[in-house]
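Note that one protein chain is taken out, while the other chains of the complex remain in position.
Up next, subunit A:
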């Protein structure tokens, strides 16, 4: 039983680490700030959660403490990425040329009228 849990936990851990490396690759390759934000926050959040789940399977005694970190990450990561995206938008950064829509600019234009 423990060996099976170890194996599943190891697989989850490897998958999470791969997600984190690919998120870093997205951070390097993506064309503008907003696509980089979605590569750098979503992929790494999933990678961290998978890694922590794998560790919780390997060391069942830590599961509750790890759940606390997972909860904290799930609350704070979307918040910080949203704050950062709004700050970048307000700072006037230009999106990549193939961007089709900018809902925040539309909203602010409507509010200004």
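In the analysis below, a contact is a pair of C-beta atoms (placed from the backbone, for glycine too) under 8 Å apart; a residue touches a chain by one contact, two chains touch by 3 or more; residues count from 1.
Throughout what follows, contacts and distances are computed from a predicted model.
Visitor: UniProt name of the unshown chain, from "K+/H+ antiporter subunit F", "Electron transfer flavoprotein subunit beta", "SoxAX cytochrome complex subunit A" or "NADH-quinone oxidoreductase"?
Guide: In UniProt, the chain excluded from the picture bears the name "K+/H+ antiporter subunit F".
Visitor: Tell me which stretches of subunit A touch the chain missing from the display.
Guide: Against the left-out chain, subunit A lists 6-7, 9-11, 13-14, 16-18, 20-21, 23-25, 27-28, 33, 36-37, 40-41, 44-45, 47-48, 51-52, 55, 58-59, 62, 65-66, 68-69, 72-73, 76-77, 79-81, 83-84, 86-88, 90-91, 93.
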